[in-house]
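Omission of a single protein chain aside, the complex is shown with its protein chains in their original locations.
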Amino acid sequence: MKLVKPYGDTLDDGAMQLSFTLPLEWSEAADEAARALVVKQGFTDVAVVEGRKIAAGFSFFVVYARTPVAIDVSTIAAPRAARDALDMDAVDALIRTRVGRKVRIAGACIGTDAHTVGIDAILNMKGYKGDYGLERYHEFEVFNLGSQIAVEELVRFVKDRRIDALLVSQVVTQKGSDIANFTALAELLEAEDLRDGIVLIAGGPRVTNLLAAELGYDAGFGRGTLPSDVATFIARRMAERVLA
Amino acid sequence: MKLVKPYGDTLDDGAMQLSFTLPLEWSEAADEAARALVVKQGFTDVAVVEGRKIAAGFSFFVVYARTPVAIDVSTIAAPRAARDALDMDAVDALIRTRVGRKVRIAGACIGTDAHTVGIDAILNMKGYKGDYGLERYHEFEVFNLGSQIAVEELVRFVKDRRIDALLVSQVVTQKGSDIANFTALAELLEAEDLRDGIVLIAGGPRVTNLLAAELGYDAGFGRGTLPSDVATFIARRMAERVLA
Amino acid sequence: MQLRIDLEAVAQARRFATAIVDPIAEFIAGHSTVAVERSVARLLGIDGVDADGIPLPNRVVDALADPAGGVARALGASIAETGRTPQQVATALVAGTPLSDPAHTPVAAIAGALAPHVTRALETIDARRAERATFLRELPQAPPPLLYVIVASGNIYEDRTAAVAAAQAGAQIIAVIRSTAQSLLDYVPHGATTEGFGGTYATQENFRLMRAALDEVSAQLGRYVMLTNYASGLCMPEIAALAALERLDMLLNDSMYGILFRDINMKRTFVDQHFSRLINARAGIIINTGEDNYLTTADAVEQAPAVLASQFINEAFAHRAGMPDALIGLGDAYEIDPDLEDGFLLQVAQAQLARQCFPAAPLKYMPPTKHMTGDIFRGHLIDAMFNLTSVMTHQTIHLCGMLTEAIHTPFLGDRALALANARYVMGTARHFGDEIELRPGGKIELRARAVLSAAVDLLAGVAGRGLMESIAAKVFADVSRSPDGGRGFDGVIAKSAHYWNPFEDALRPLTAA
Partner (left out) sequence: MQLRIDLEAVAQARRFATAIVDPIAEFIAGHSTVAVERSVARLLGIDGVDADGIPLPNRVVDALADPAGGVARALGASIAETGRTPQQVATALVAGTPLSDPAHTPVAAIAGALAPHVTRALETIDARRAERATFLRELPQAPPPLLYVIVASGNIYEDRTAAVAAAQAGAQIIAVIRSTAQSLLDYVPHGATTEGFGGTYATQENFRLMRAALDEVSAQLGRYVMLTNYASGLCMPEIAALAALERLDMLLNDSMYGILFRDINMKRTFVDQHFSRLINARAGIIINTGEDNYLTTADAVEQAPAVLASQFINEAFAHRAGMPDALIGLGDAYEIDPDLEDGFLLQVAQAQLARQCFPAAPLKYMPPTKHMTGDIFRGHLIDAMFNLTSVMTHQTIHLCGMLTEAIHTPFLGDRALALANARYVMGTARHFGDEIELRPGGKIELRARAVLSAAVDLLAGVAGRGLMESIAAKVFADVSRSPDGGRGFDGVIAKSAHYWNPFEDALRPLTAA
């Protein structure tokens, strides 16, 4: 067991910063309401260091407080999908020797999401932050379907083109739309009996590998992902499949 | 009953921002630990929007989340000490007509605190933000004792000089030193039987009127106090005393 | 602060832009679109929806036997024949009475029947414009950069709360961001709306609700708060018409954005943008062009010449629609990688270059978005450097960056922080730009010159090849669009010889700049 608490300037002091708006006209009573709220949330040493009117009927607060809550980090497992990335040649070599044919990859922004920059960064030749995209790999055949792709259309594509690895992106997260779309895709693949045949990967700024696992994906890639992270994951997973 | 929750972009959405450091090397697991911590604090929709290494063994996080906690603001009473401030002439007139003699005021930074700017802003002729200080009032006789005044010394001064209103400042709050000093002063005044004879006022950036009341003070003045707020309070309180 | 740039290069860029626009103007003159016709219907007073929720302007235009003649003729004929108002004609149509065939009505009778409705439309627009002028005189705005924030809750009533709060916190312009889906709808939704996705539908009623709320808060604050929305997408001119009727003050409106970033057919877009701008010119509505979009999808350092070139093209198109410089809010954005050493210098160069190339234009400056991350503290700083650049280079329309840009559509508190950021930086450094000179031959000046010269080259190339051909050849934003591809192409109408549009006549004609 390894208990961890937030660190201000001393181990386990539990110091945290909060900010929020209350729909109240500013007054000392509003400051006090802000304090009471944070106390009620279980914090101690609550200091409302800023409280001010930002509009008629709205006040903004900055609070520092200490939390008694600790987390046992020994129970937290969040294996990264991106591990020990291989370089492009090594990925290609792995596929050549262990898979023995080109890997067919499809990528898309699903639902109404039109944010293609992220998935393009992974797929396009040019890549991201000096790391080449999957299109540049010799052993990948990449289909970038672009944005606002309905899951039905995508599943049809997977079937028709015998896709090995399916990469989907969700950037808009408002009202849980990302979760809804990811789930719809996973369910439809399952229903069409395609799920086991493919490497299914989710990506986007709010995606974590853990979340992806919960949604039934093989991996999830979040903020700052490099194409080679994804390429490595696909190559290794494909190699395992061939073995199995 | 009037329940109030933090407001992001919709009434009662409970949206709050948090930031904190964990004594953990950054990894996806550290992000997950941050998330778990905030979940354990009772928040929902926890999004770790930033997590990064800031030093070996330390990671910094920014989190947005929603709180289910609401505060019943109808139960929050925090009357301000500063209310309907009178101008200098009105204060002087009130004292002349209702008290009939000059009010004797002493002010000091107590304990080891050497932050005199705040109390000077209230007392010095020049004042604060264009509002004249108490020394400028005709009906106040002001003794500014300066900084790092021991409570014993101050109590002696109150007794010797027959002080009517005692104004004390605490700016340093580290390790609760402000509370300790305020309390020590109130207790000593009580012990010396001087408490009831004076208007006792606390001030400083972390002071609230509510806190002052809890500590047994007549009033507390915090951030942004103007001298006229304090002058008005003293004049009214002195006038009431004379009546009683 | 002044860049020493080659004024001849600027003049050349302008000449190339004119040369680019000339052949398109010819095309525009010969065409209309379903959206243009619906705009005419709306201006003539047709409003409301049928039982299926289809707007009556759509019903009327869809019912035209001869679209090539224009909706005005058909309506004029119906009015002349029945004595109905245009709205009654539309209602009757829905009830089963077809439009009259204009071929059977003398041209003069058609014109005569329509004249009072045309006059009323123009009078309303002019009255709105006069109202605005009165407001601006009596409730003068704080000087530019004008602080502009967005509201985007999806619910017009929540948006109203947010907009009023923002105005009280210092906002001078409120933009109601549209629901994602709207730009590709070939009709304008109706009524007050409370559901939307990442934004709120643009409807005439929503415009009215918001304008009323802002008029109230303007009076309260003693300064006029402007309202803006999007005349973009498949309903470009219709939205312009509604905005003119409801006294919006600005509109997002670009001559190529829809083509490049929404895959809307280019012919459709060119015709639509022209008619929308004719209306904007009359209504005194400032357009905001969308050059910032070049920078969010590609590298901002590389795209700088494309931004400038697009500004010249937008200007040329706007001039064709009779817009004076004072209504042409050309776009730019602060999107250079914050980690690039001396990136701020490049931003200053670009912003000042735009300022000098378009001295009379109310430049629109967009905040950092692409490089914003979940680190709100850093984001707030990037916004501060943007605010500084804006005040230094005298930008006019200043979109306040949000520290939560990478996280969610703005919270009420985020907007307050963003406005406080702008107010602080622009106050403490109010006249800084006027107190400095740029080092002759220094990094900033050389950058500006390089961008200008690359933009001239780009424009020269486009002028030579033709704008439609250049777009097909991926010259802009690295996307290729074909002249007859994309959304809304089937709504393009080749005008017949007796095509008639009374507003086209009444508004400024399409003459070479």
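Here the chain labels run A, B and C in written order, and each chain numbers its own residues starting at 1.
Just so it is clear, contacts are C-beta pairs under 8 Å (C-beta built on N, C-alpha and C of every residue); 3 or more make two chains touch, one makes a residue touch a chain.
None of the values given here were measured: they were computed from a predicted structure.
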Which displayed chains the unshown chain touches: A, B, C
Options C:6, C:342, C:469 or C:484, residue touching the unrepresented chain: C:342
Identified contact with the non-displayed chain, of B:55, B:77 or B:242: B:55
Candidates B:77, B:114, B:180 or B:242 - the one touching the absent chain: B:114
Contact set of chain B toward the excluded chain (per top definition): 19-21, 54-58, 60, 112, 114, 117, 172-174, 177, 205, 223
Where the missing chain touches chain A, by residue: 7-10, 15, 17, 19, 47-50, 52, 62, 64
Residues belonging to chain C that touch the chain removed from view: 1, 338-345, 348, 375, 377-378, 380-382, 384-385, 388, 403, 417, 420-421, 424-425, 427-432, 434-439, 442-444
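Everything below uses one rule, namely that only the chains that are shown with their structure count from here on.
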Whole-Å gap between the CA centroids of chain A and chain C: 34
Contacts with two or more other chains, residues of chain A listed in rising order: 19-21, 58, 173
Junction residues of chain C, two or more chains touched: 373-374, 406, 408-409, 411-413
